[in-house]
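One protein chain is absent from this view; the other protein chains keep their places.
Naming follows writing order (A, B and C), and every chain is counted from residue 1.
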């Protein structure tokens, strides 16, 4: 391998710059400011083109829906603790976004992949087989369905699904990933009194799949959305004060588990 | 001090939850999804109420304008390097957002504070005195004015200022922080052939001040905006491949500075 | 300013490399491995020379003493929560080390600075005046003295001070910063039944000052030490399992503070 030249070391198709010129995907920034919405700009940066208004509204709904799930979520608790340790809002946001990993932030990514496999295998009819394979590899839990707190249903999911149905009725998206998700929901409910209803991760995964986003971007866009809640809680905590705030009141320490092997 | 009870340890006015219920600032999430824009949701989370459409458009313009300034920006370079080290998009975003500190992400915050001081001292007429005081404390450099790359002017600033003027003409904002910023620009240009024109940080600081955001939120909102570029570049780099990509091509190492005291 | 050449962009005196050659501060790595202790290597990297055995032992004691203060410390809680979110040990360490900021990790740095000011003002006799100035600027709280949990004394401090006294008796360090710290302790105890005894931050700050470390390195070395506890707790949590573990048991949510202005 010959070493690359300095000029070619960093290459991007996202941005072009000259003194006085900033273009994103060949569009001058001054034509974008005041013209495109923030979700349209997010799409342009990630995809290289602009979405239709309907596509943008659907992406916007997903961005709005996932901003926050309260101080019991590890990401939010971390942001609040961080500011009491004497770091800036950017640092608190970083410590928090960092934990949106495979478990906390990965359900959407895994589900977009699963939806894609089911779609390529023929759609809803392939669901029972696909779930069997998924569980053989990953265990009983199917990401995106059921919620340990909202046991009778996540209030965000039906609203998001309704917007998906509207756009599919207008022919802007196919609606086939919504059908797959509903087939999964039906399969999971079979023989159970209460069912395992789709949650926010399931509904946003439907949106990302319908809009054609690559699976890892389901996680990436969730990070953009949750960053809003992270910032809001970090800011609120900074107004409340507190120094080195631990997870629980200081009169509760922890259980000492004994020496290993004891 | 008596120790707080477990129930009171975490307190927030941002979100209220019961099984099946999620409310932000007393508004059910299902009423927000599909109804408010993402910038309106950001405002609601940070401020507790909803902005007017004009205010939301101005915030949206600031969010769109700051997404990215290319791989020479440390935040963007860090995101690109990070993904080649084998971490997830959330981790790459965290390492990058983390460096939006006092120098890389703090200009807007410092400027909103300076604008506020000048406003309380009487407005544009107080600029020469305020700049003298600012420089005595912080040195020659005034954040938000001049750009080492866009020497004849940052293309984002005039477009943003135009939107500010439009909204001020409609009486939705006062326009007095735009006047202060222009007075600073004029003062900095006195006796100089080329001037030191307002840059993106200056123009967005005007917007944040006009909209009434607390100074630290200028940094926080910048983090939300720049996260988009950080994600886009991390994603593009992951598609390009590369392993442990250093800052420069591997045939350039670094200059050995000699032992200390040598 | 002329732009620097590519060759000069990164310059370091810490490491020199050629194919087959790695030298730190002019010492080949193969001469260091198996010869210097880890604390000696830390000193070499930060200071450019090797410490005496006595200096190395004192640095080692500070490194050992600060590794951990349990899951109530925000840094440790964050590390434990992070691994349950599905990120790697390196990511959990990053989110946790990140919060060792001005409040959680900055006491040593602030105290090394205060010790330096008192030393330059004449030593222990200057303490009452210096404390008055410190409190006028920063409030009642003096970092490094008193502990909200170990109210009758931090068990780590006297042991560390004893090691300082031993090395001072051998003439390897001056002992004058220990004298200053004890004068502060005496001043804080005046007229109080229980006193405000030196804590771990106070005792390690004495060590860093006696050893001649720049104040910001007090924080940096604390980060190296606390990283050990952070790693140990992250690892233990990964063995315990758990998914998206919040700060408190899930039956405790948080107190809703009401809408702003309500």
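Just so we're on the same page, a residue touches a chain if its C-beta (ideal position, glycine included) is under 8 Å from a C-beta of that chain, and two chains touch if they have at least 3 such contacts.
Just so it is clear, the model here is predicted, and its values are computed rather than measured.
Among C:85, C:100 or C:180, only C:100 touches the chain left out of the display.
For the chain missing from the display, the contacting residue among C:28, C:53 or C:128 is C:28, taking the whole complex into account. For the options B:18, B:31, B:49 or B:102, the residue in contact with the chain missing from this view is B:102. Listed here are the subunit A residues that touch the chain not shown: 6-13, 15-17, 25-26, 48, 87-88, 90-91, 94-95, 98, 247-248, 252-261. As for the chain not pictured, it touches subunit C at residues 3-6, 9-15, 17, 19-22, 24, 28-30, 32-34, 36-39, 41-42, 45-46, 57, 60-61, 63-65, 67-71, 77, 80, 88-91, 93-95, 97-102, 105, 149-153, 155-156, 158-160, 162-163, 214, 216-217, 219-221, 223-224, 227-229, 231-236, 238, 240, 248-252. Residues touching the missing chain, restricted to subunit B, are 6, 70-75, 77-78, 81-82, 84-87, 91-92, 94-96, 98-106, 148-149, 243-248, 250, 253-254 (touch as defined at the top).
Definition applied: only the chains that are shown with their structure count from here on.
In summary, the pair subunit A and subunit C forms a contact in which both copies contribute largely the same residue numbers, shared numbers making up over half of all those used. Rounded to the nearest 5, the angle that brings the Cα atoms of subunit A onto subunit B is 180°. Here the CA centre of subunit B is 31 Å from the CA centre of subunit C.
Subunit A and subunit B have Cα centroids lying 23 Å from one another. The geometric centre of subunit A is 36 Å away from that of subunit C, both derived from CA atoms.
Counting partners per residue, subunit B has 6, 9-13, 15, 17, 88, 90-91, 94-95, 98, 248, 252 as the residues that reach two or more other chains.
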